[in-house]
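Quick notes on the structure that follows.
Every protein chain of the complex appears in place save one, which is left out.
Let's look at chain A:
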């Protein structure tokens, strides 16, 4: 295997100004948050402008980076001394390499489209300016996450996107469900972040530095046990941020946020940060096969769990959220395979960024038309009413189920075939996942756009304004051609090679491999079954009770129940025990001591009778005692 290229110092040029990509949205957020109501009138325009400006800088940086030879495309721009503290001396710098620039383009590009879309979607919200401030904050934090050249910078960005995610999920905090969902996302992410922090600690104690360059270059010299420990700790962090088992429970509730948030943060960018972390830390997982195996197992488990959850949800956004979990499971699976999978993982991530954002925004467009209804049982027959939404959503739908020649076909097929070579069991499970994907996405699509209308009486569906449909159209172009562009001729793999290394032999993309045909077959079965159940047949207005399997899926595979039984209830017992111990034990000791002294002195007080002669008597007895004692001691 060819390893990654050397990281070189860089200064000057537009690359030297790449910090602007982070600074511009951050400035936008600061102006909008500090400016308050005064900026209400033009706040959304500033937000869009900052995001677009960041995108423009990113594009120029990208082309300047392409100007260098392939082996010189890993460049660090030193910014300042972040933490000069003894042995821990963190210099903040930005690492511009093919991996990070891919993310930067995705974040700023899709992010800008979603910013534009939000102008229309949030038009009637009195707090639209605040919404754009948070969006800008998110973009800045996410860019820091992928651009930082050390693990601490990544951690700062990691927490920043967590904060933005919290603020945006709870954007409508007057709804108790949204407030609870925001807290849930934050708390579940804390568990993952603890893993990431521990991983960084171990990296520092092992390598004496936390900059990517020296850590990843020297990873092979560390012991396998240490690398496994680091790998598993980082995986815990990735699981939290990317909603992988066992920390998946927050993502479905996160759909309480406004739909553009679900599209940008909980589908296209933030939830893929875990994949970025695993791919970025590639040399660590290469040195720790056990940790890499766990990554693949987590990926497969999540891709199946997410798909199963997606089959039973009637809430269009929750069905899409289940799908997001599932697709990130595919990316994790690919990332766990090593250099063979990295390009597919990131290509699928980018393709997914396009088609899932397009579908989420499409779902937002449908909700916009249907008075914010999310229950798909009250949709149906929307296709003739909203042609553009239907078409763009349809393209995203075809892309995600892996319809031949669309994005998802190339990237997901690549993942499945690479997995097949690695481990047939995981590969076939991934094929089954693809079949379930075909079923639940078709179910979602047919229930929403086809069949007989089941609208509420006061619903008057209409196409969304141009400011919302244009982003949909642009995103669907990405979801149609993105995959082919990246995968054909191993173009993306060659592009990423300087950053993540190159596999020993490049995969040959055979159009009629067993796995490819099997995938297409199971997807066709899934689509056909969905058509029979939800396209042709009547969809009941109230969800039928369903078999225990349906209930199992509808309840998110009892994820919440498991968390409740394993963590919440024992936690509550623990707090009750602590409160009991505090009240009875600690307070009891203190209060008991005080009561003892008070009670004893209350009784002793009775000695003070006021009768002089009894005092005289006690003096006499005391004197007698002393004299008696003197006699005894004196005679010894």
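Just so we're on the same page, a residue touches a chain if its C-beta (ideal position, glycine included) is under 8 Å from a C-beta of that chain, and two chains touch if they have at least 3 such contacts; residues count from 1.
Methods note: contacts and distances are computed from a predicted model.
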Identity of the absent chain, which is to be given by its UniProt protein name, from "Ketoacid CoA transferase", "Heme ABC exporter ATP-binding protein CcmA", "NADH-quinone oxidoreductase subunit K" or "ABC transporter permease": "NADH-quinone oxidoreductase subunit K"
Option from A:542, A:612 or A:632 whose C-beta touches the chain left out: A:612
Residues belonging to chain A that touch the chain removed from view: 605-606, 608-613, 616-617, 620
